[in-house]
Structures are given as structure tokens and as C-alpha cells.
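Every protein chain except one is present and positioned as in the full complex.
Our next item is chain A:
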Amino acid sequence: MDFLRPLTWQDALAAKAARPGAVPIQGGTDVMVEINFGSAARRPEALLDLNPVRELAGHEELPDGTLRVGAGVPYVRLIAELGDRLPGLAQASRTVGSPQIRNRGTAGGNLGAASPAGDCHPPLLACGAVVEAESAARGTRLIPAADFYTGVKRNALEPDELIRAIRIAPASGPQYFAKIGTRNAMVIAVCSFAIALHPRERRVGTGIGSAAPTPLRATAAEEYLSTELDWEGRGPLPDAVARRFGEFVREAAAPIDDVRGTAGYRRHALAVLARRTLTWAWNDHRAARKEVS
């Protein structure tokens, strides 16, 4: 096994091009668990340490207002520095592991690992985030989150590509994330759900976690809500609409039975989470009008 330690982004891309089998490591919260527990046969041929690459550790606002968040920004900084503009992603980040894990783990690493249970994925889907990948040979490639997850722990990256950043618009309306687990900390999701309201476009975004081979959007649920919600009048949310939305979300999931829960439980819980997060978000949307007037 080799340990590659590029000091710049260009060197990191060159190293990945030369050694496509090298596994990138940021916080190590997934990669080191694999190495600590994995068999010798499953060990990567090399680790590619991205910690020293300063370009990955920052975030900036692009001219069109989109936020470009470096792949190496740890959860603790996502929460503290971007929580006001990316509330859904910040809520999900707060549920990741423990303080020690949030000090090290990154959204970029979450995308690289592409576990269906990763906490970042539902809010990234709900917000329409875009993954900025890059290779030495072909430069930058922008991959919408909805196209990024290709299978269990598989993603759309080519072997010579690394994740440079996540591009995500600041919240234009209420966002919520909710997750089912056995306790309120240190929990891998039994299932999870994120919602983002985009009132200006009269559109709703959703993301389902840990209830299918990949994280996914509930597109039928989004379309249903976008037409049913009383965007202008901001009236109370009818129970029937919230319930139907939950049913659409439940139908979008394709969960399995495993040690963390049954498929039936996951479907039921998703319908509840969808209804609940929609209610919170809609109440915020209604309250926002009162503040304006």
C-alpha cells in the first residue's frame, strides 16, 4: 500500500490520474473503518490524503449567488459557517455521528462513499445541488446530485476524477431534514427525509435516504405538492394534502429488510417524516408572510 500526499489540487488530480486505484481520504470516517476492519485483500493499493489540499477547505459565493463548498469542509464548519444559507444541509450535518466525527467528516467524503444512508444526500437532492468533479485530463464536470448516485456505495465519478466542490444555491425558502435512528446521536439512518420549499418558483424539492439502493428524489411527491400548495394565500396546510404527500414519498422508496429495520417500517416512517417536515416547512412559510406584513 502507498500513501500519496499531494499538497495542491493540481498535484492531487495528477496523482489520481496516475493511480486511479488510489482511494481519496479526507476525515477518514469511512475509509479508515474499512481499513481497520477489512481483509488484506480488500485494502486499496494506495491512500490519497486530501487533507493538505487547501483549495478543498474553503467555500465561496459564485457570481450568480450559488455557493461553492469545497469537498474538504468538515461538518462542524458547514454548520457554523453555512447553516444560515444551507439550513437543510446543516440540519443533516448536525445528525452525523458525534462531535469528533463532525470535526473530521466532510460532505465531499459522504458523496465519495455514496452510502445510501449518508446524511448529506437527502438535503443535496432536495436543494438541487450539483457535484463539481474534476480530472487532470478532462477538466471540470458538473453532475447534478440526482445523477450522481448510481448504486449502493457507487457514484458517477470516473476513476481519474476527484470531487472538488458542491455547488448549491442558498435556501430560497424553508428547508428541513429528519432522520430515524435508535438514539439522538451516533446513529446511521434507518431512513431519512429532506424537504426544500422554493416559493418563488412554486416548487418543492425532496430527498429520501436509506430506503433504496441509492438516495433518491420523490418526484411524484414534488409535483403533487407544487400544484396543491396555496403558495400565494399561504393558507393552512390541509391534512389530506400532507397525508397524500406522505403516501407519494412512501411509494417512491424501495427499501429492504435489514438489521436496522424492516422495509415496511421504513415505508411507514418515511410517510410520517414527509408529513412532519412538510408541516414544519409550511408553517415557516406562513410565518414568513406575517413577518413581512
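Here is the rule we go by: contacts are C-beta pairs under 8 Å (C-beta built on N, C-alpha and C of every residue); 3 or more make two chains touch, one makes a residue touch a chain; residues count from 1.
Methods note: contacts and distances are computed from a predicted model.
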Given the options "Phenylacetate-CoA oxygenase subunit PaaC", "Energy-coupling factor transporter transmembrane protein EcfT", "(2Fe-2S)-binding protein" or "Sporulation protein YlmC with PRC-barrel domain", which would UniProt use as the protein name of the unshown chain?
"(2Fe-2S)-binding protein"
Of the residues A:97, A:207, A:246 or A:261, which one touches the chain left out of the display?
A:97
Can you say which of A:17, A:35, A:57 or A:136 touches the chain missing from this structure?
A:35
Looking at the full complex, which residue from A:47, A:67, A:126 or A:191 touches the chain that isn't shown here?
A:47
Hidden partner chain, residues of chain A it touches:
1-3, 5, 25, 27-29, 31-33, 35-37, 43, 46-47, 49, 51, 97-101, 103-104, 184-186
